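Written below as structure tokens is the structure these notes are about.
With one protein chain removed, the remaining protein chains of the complex are shown where they sit.
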Amino acid sequence: MTTATQVDAAGGVFSGDESGGGRWSEAFRRLRRNPVAILGAVLVLLFVLVAIFAPWLAPHDPQEQLLLGEVRPGFVPGPREGFPLGVDSLGRDELSRLLYGSRQSLLVGIVSTLLGLSLGLLLGGLAGAFGGRVDNVLMRVTDLMLSIPGLLTAITITVILGPSLTSVMIAIAIVNVPIFARLLRGSMLAQRDADYVLAARSIGLRRRTIVLSHIVPNSLGPVIVQATLTLATSIIDAAALSFLGLGNQDGTPEWGQMLAEAQDLLGTRAALAFYPCIAIVIAALGFTLLGEALREALDPKFRR
Amino acid sequence: MSSVVDPVGRDGSAGPAGRDDAADPADRGPAGSTAAGSTAAGSTAVGPTAAGVAAAGEPAAPLLSARGLEVHFPIRRGLILDRTIGHVRAVDGVDLDLPRGGTYGLVGESGCGKSTLGRALLRLVEPTAGTVTMDGVDVLALKGEALRMQRRRMQMVFQDPLSSLDPRQSVESILSEPLQTHRVVSGSAARATRVRELLDTVGLPASAAGRYPHEFSGGQRQRIGIARAVALEPALIIADEPVSALDVSIQAQIVNLLEELQERLGLTYLVIAHDLAVVRHISDVIGVMYLGVVVEQTASRRLYTEPLHPYTRALMSAVPIPDPDLEDSRQRILLSGDLPSPANPPSGCRFRTRCPWVQETRCADEVPPLREVRPDHVVACHWAEQIDAGEIRPRADAIV
Partner (left out) sequence: MSLLEVEDLSVVFSRRGRRDVRAVDGVSFSVDAGQTLGVVGESGSGKSVTSLAIMGLLPRRGAAVGGEVTFGGRKLLGMRRDELRDLRGKELAMIFQDPLSALNPVVPIGRQVTEVLTRHRGMTGTDARREAARLLDLVGIPDPDRRLREYPHQLSGGMRQRALIAMAVACQPKLLIADEPTTALDVTIQAQILELLKELVRQEGTALVLITHDLGVVAGLCDRVNVMYSGRIVEAADRRTLFVDPRHPYTTGLLGSIPRLDSAEGAPLLPIPGSPTDTLPWSSACAFAPRCARSLEVCTTVTPDLEPDGRRALRCHNPVPAEEAAAVGAEGRRE
């Protein structure tokens, strides 16, 4: 049942399992044992490696219209020698565009998540730490934001800022702010009444110390899980915005945009739409699996 | 301590009356007011100092005194405007004296306000009325830094040792934190030494320092909680159900540790518990709480041999004793119904709705004051003497 390791003066024995480390290292141990986590991690790693090494992996320049001579109205691109996945309707190499597209997705995912996370943590932290009126005002604002569909908000923001990659990142970040803020605040409120916070007060810790070194760190678990999941949704949202033509305008390959371009060819060359879809799904799935596994690893209900 | 509030002075005031409590008749000086004094005031008054009761012939000023302590929580309703529609009277006028170096046991069932009272004394919950004086310091008047400093002197031990320890902190960090914040020990090396010392004090090996709460068993975690409480060398420790979450075979270890520490460090305890046997074992004086008020208070041996309040009698008779012959022959007083809502306590005597001895007169319309029915034995019951003498019999169906 237990691994008795050491007898103490009271005749007791430390009765933990393998021992060592706090909650996070324990969660990490559980993660390593979870096949879902491993799969998620492999997919994410694959995605990141492809993004980093795209210039070396891609057989062609993704922007170059290699078959310019053949492109004319009614041109049906297809697989051909030297282009494993064929060319798109403008005569560019599909594989190279897919590989390069991962860079955009990763960039948007990370930047918008981090931006949304930091703003969300700030607002949620303020609400959770001060409570009362501050909390009330901040939470009504987030309620308002959450009551409008996220994509609609994102589209509106991108249109206002003008279509570009930066606008997409800002828009997605803003959509995620209330989610993070609510989560951290709720989690902090739950911690605020915990006995160890009362204990911290009773030993005379300063309020600031209690919030920053006890309440916030113990409230971060669900937020980190959410951030991992948000990486996935950001990638999907970014693809959606590009699909609508609100992303980069300079022809840099982007999965959502590729999907939009392939739309006209759905009847004749469905594969061109299929490839970016698969890429989006794999990247999003990796983060989702990892996030869910992390949730499980951190949730005491799954412990044993 | 001359600075201790003189409760006699308050007797005539509108607030809940107090009484000086040089409990032993011998010690009762001219200042010691009589039972009559508080009866006259006609509100929940208080009992003898525990100190006097505790160690006869050792009159000492109490370490901590509370007078007329109230904690009322507002009940709020409404979606937009938070209207206060009433108050939960968790603690409703309690006077208390904690004997210096002794143990005061506070018993009562869930919802009686005993935990809230303990927290209010430590200002972990803000009292809504009353005074708390500790060594001449008006605890309720302290603010900010002064309150923080006062916390060094009064500490708490919690019921659930796991939830009262931050899961992310190692034992080292848990025990260093109070030392650091109060700058008791400066320098990390000195702190580490002190942490080892504390661990040794509570019977844990030095190697425990590097470990995390979840790696320990329940009893060991409670030892860590106790080590944290004594780290600042407080004068007072309030232990809220210190053993009730532990396995039966562990409880005695913790009770013994608490007693040993009291002896070694000269601590004063307020032990809050629902388990009468544990409280009787550890306490010098016991106060019984019901629905926000103290209904009986006396020396712990007395309370068992001659309980005077009907509620105490019922409570005592309900505690199972691991002795089959005794269990078979014992009479049990069964209370009917449940605890009334503390938001809307019964008029007159709060216990009357469940009391097997309830009388048609007085109980419903007169609040029974805490009065000294026997020397050092205060009871809030109009009929305590008659019940004790057997002149008033309980309802027959309440006895089994």
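Order as written gives the chain letters A and B; numbering starts at 1 within each chain.
The criterion applied here is as follows: contacts are C-beta pairs under 8 Å (C-beta built on N, C-alpha and C of every residue); 3 or more make two chains touch, one makes a residue touch a chain.
This one's a predicted model, so the numbers in the text were calculated from it and none came from an experiment.
From the set B:Asp138, B:Glu263 or B:Asp323, the residue in touch with the chain omitted from the display is B:Asp323, counting the whole complex. Checked against the full complex, the one of B:Ala239, B:Leu261, B:Val293 or B:Ala314 touching the unshown chain is B:Ala314. For subunit B, the residues touching the chain absent from view are 109-110, 217-220, 247-253, 255-256, 274, 276-278, 280-282, 301, 304, 314-328, 332, 334-335, 337-339, 400.
In this text, only the chains that are shown with their structure count from here on.
Rounded to whole angstrom units, the spacing between the C-alpha centres of subunit A and subunit B is 51. Partner subunit B is touched in their complex by these residues of subunit A: 6, 8-10, 12-16, 19-24, 26, 194-196, 198-206, 209, 214, 217-218.
Of all residues in subunit B, only 119, 122, 124, 147-152, 154-156, 158-160, 163-170, 177-178, 181-182, 200, 203-205, 207-208, 211-212, 214-217, 219-220, 223, 225, 228, 231-232, 253 touch subunit A in the complex they form.
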